[in-house]
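Shown here: the complex without one of its protein chains, the others still in place.
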Amino acid sequence: MSSELTLKKGHELRALLDGGEVSSVEVARAFLDRIDEIDSKINAFLTVTADLALEQAEAADKRIREGRVKPLTGIPVGLKDLLVTKGVRTTCASRILENFIPPYDGTVVAKLREAGAVFPGKLNMDEFAMGSSNENSAFGPVKNPWDLERVPGGSSGGSAASVAACEVPLALGSDTGGSIREPASFCGIVGVKPTYGRVSRYGLIAFASSLDQIGPMTRDVKDAALVLDAICGHDPKDSTSIMKEATDFAGALSGDIKGVRIGVPKEYFVEGLDPEIERAVKDAIAKLEELGAEVKEVSLPHTEYAVAVYYLLATAEASSNLARFDSVRYTTRVDGSDLIDTYKKTRAAGFGEEVKRRIMLGTYALSAGYYDAYYRRAQRVRTLIARDFAEAFKEVDVICSPTVASVAFKHGEKTSDPLEMYLSDIFTIPLNLAGLPGLSLPCGFSGEGMPIGLQMMAGPFREEVLLKTAYAFEEATDFSRVPGL
Amino acid sequence: MKISKEEVEHVASLARLEFSPAEIETFASQLSSILEYVEKLGELDLAGVEPTAHVHEIVNAFRDDVVTPGLTNEEALMNAPYPEDGCYRVAKVIEGE
Partner (left out) sequence: MKWELVVGLEVHAQLLTDTKIFCGCSTSFGAPPNTHVCPVCLGLPGALPVLNRKVVDFAIKVGLATNCTVARMSRFARKNYFYPDLPKGYQISQFELPILEHGYLGVLDDGGAPKDIGITRIHMEEDAGKLVHPETPGADYSHVDLNRACVPLLEIVSEPDIRSTGEALQYVKKLREILVYLGVCDGNMNEGSMRIDANISVRPEGQEEFGTRAEIKNVNSFKSLEQAIIYEQNRQIDLIEDGGKVVQETRLFDADRGITLGMRSKEEAHDYRYFPDPDLLPLVIEDEWVEAARDTLPELPDAKRSRFRSQYSLPDHDADLLCQSIDMADFFEEIVTLHDDPKAASNWIMGYVLRDMSKDELHSVKDAPITPSHIAGMLDLIKAGVISSKIAKDVFDAMWATGKEAKVIVEEKGLTQISDTSEIEGIVDEVLAANPDEVAGYRGGKTKLMGFFVGQVMKASRGKANPGLVNQLLKSKLEG
């Protein structure tokens, strides 16, 4: 029973729990056993909170008995380790926060607790969410469950790998430039990046505040809709969160996409795109057309500038966001000859190379004499990129593209050249700059058996049409599979 | 855009980071190539294009002037590397900033 349970998706577990066929404690135990059994292979978990999970599971069983059930009551949800969790070590995969135990819950974590979800642990990631391969964790890289030689993608690599490997049915990631969609694509799962402002950032340890969003990483679209319904909503503690009425994304998954207008951006099908991926994505678009969608070409002319804009804006914000790690109030301190020296030694020892590289770049972009040439110019090009999408979404409802130009690459393949690594995010970054919702879902496999991701993007707050379209595709195809670990 | 070793050292100092001479070399070359890449933004004609600081056109988020519960002193200090007398102890600051 135990191994079978871990193959279940969130909504399937919901049905089993509600039908009294299993208890939350049994579910929690099954997944904890699975983690115990295989996590040493993939290194997805930084902290396993078995006691907390079982305690929450017992409380969930009580709620189920009392009929106070919410969609996620009793279901395990893995948390990317940049989600501040009261009383649970939260490291951001950084040495500098190695022993940080937050005295408060972030809003999303609080909402999940409130909903009766079960927390089996905190998931590995690129340090401070900076990376596309999960090779930048201070606590070791995450392995791709489809091929342990390969990266799971990043920065939410632990979230993606844990879901793909059935260590958890549901996980949360965060997406600043593709950090949910890229690992979802590499690990063959569904990952949704909501509209900026849809989900509260309170308690999300910031990388780039104007781009970060928390989102679900799940084995199918229905689960993604369930999780999104549970975590989105206006939060008075986050000034950038948006007032919107309550959502029912799960209830809107009709399977009918007749008349949905699909855009295919010509700038995303260019040289350098892996032919296997191009074929899989084009086949997927043909499938959507077959299901009743209308397909047309669109143009996003400033796509080629997105990576440059992103690496200026995101690093500038990060250089400021990471200034608080100064060893005064928290973080490990390395004593120097005086206060300034202590700051420098602490930060030099506490941050990994990629984090330091980005702090350096961002500090430079903001520094006197360069602000207009770099930061402000990047903000202005950001305006053009957002306009591209606004124009395109006048014509279509959903834009489809590859999520990444390649399948998961091998460990160490791109670590020597930071710029090459940055360029691998070219298809996911523009959406963050425009603040729009998008997702990645499986649409095929490479000849070597690695999953391929289809990216869908929509206009502001149009998650519903996005999820509906993805659901219809998922129902009509069979790419949602479990790796044979 | 080439960035010199001296500039790297200056930026490192602003960011309160410390590097070995070898790391400075590496950063100078990596940052130079990244900055060279972002030069492409210079190709665009940006006349009349406003910068985007917030992607949605929303304004004005407020809270009311009402006291809400915060953290206890114990909670505030629970992660401090050197708590002392209810405070965070740090090396003495030399006058000036």
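Letters are used for the chains, namely A and B, taken in the order the chains are written, and counting of residues starts over at 1 for each.
Just so it is clear, a residue touches a chain if its C-beta (ideal position, glycine included) is under 8 Å from a C-beta of that chain, and two chains touch if they have at least 3 such contacts.
The shown structure was predicted, so the numbers you read here are calculated from the model rather than taken from an experiment.
Undergrad: Could you list which residues of subunit B touch the chain missing from the display?
TA: Output for subunit B: 10, 13-14, 16, 53-54, 58-73, 76-77, 84-97.
Undergrad: List the subunit A residues touching the unshown chain?
TA: Residues 82-84, 90, 92, 97, 100, 102-104, 106, 201-206, 208-210, 236-240, 316-317, 319-320, 322-326, 328-330, 339-340, 343, 363, 366-368, 371, 375 of subunit A touch the chain that is not shown.
Here is the rule we go by: only the chains that are shown with their structure count from here on.
Undergrad: Cα centroid separation between subunit A and subunit B, in whole Å?
TA: 23
Undergrad: State the interface residues of subunit B toward subunit A in the complex, per the touch definition above.
TA: So the residues of subunit B in touch with subunit A come to 3, 7-8, 11-12, 14-19, 27, 30-31, 33-35, 37-38, 40-42, 44, 46, 49-56, 58, 61, 63, 71, 75-76, 78-82, 88, 90-94.
Undergrad: Contact residues on subunit A for subunit B in the complex?
TA: By the definition above, subunit A touches subunit B via 99-101, 103-104, 196-197, 210, 236, 239-240, 242, 302, 304-305, 307-309, 311-312, 319, 323, 326-333, 335, 338-340, 342-345, 347-348, 351, 356-357, 359-361, 363-364, 367, 374, 376-384, 386, 418-419, 422, 433-435, 460.
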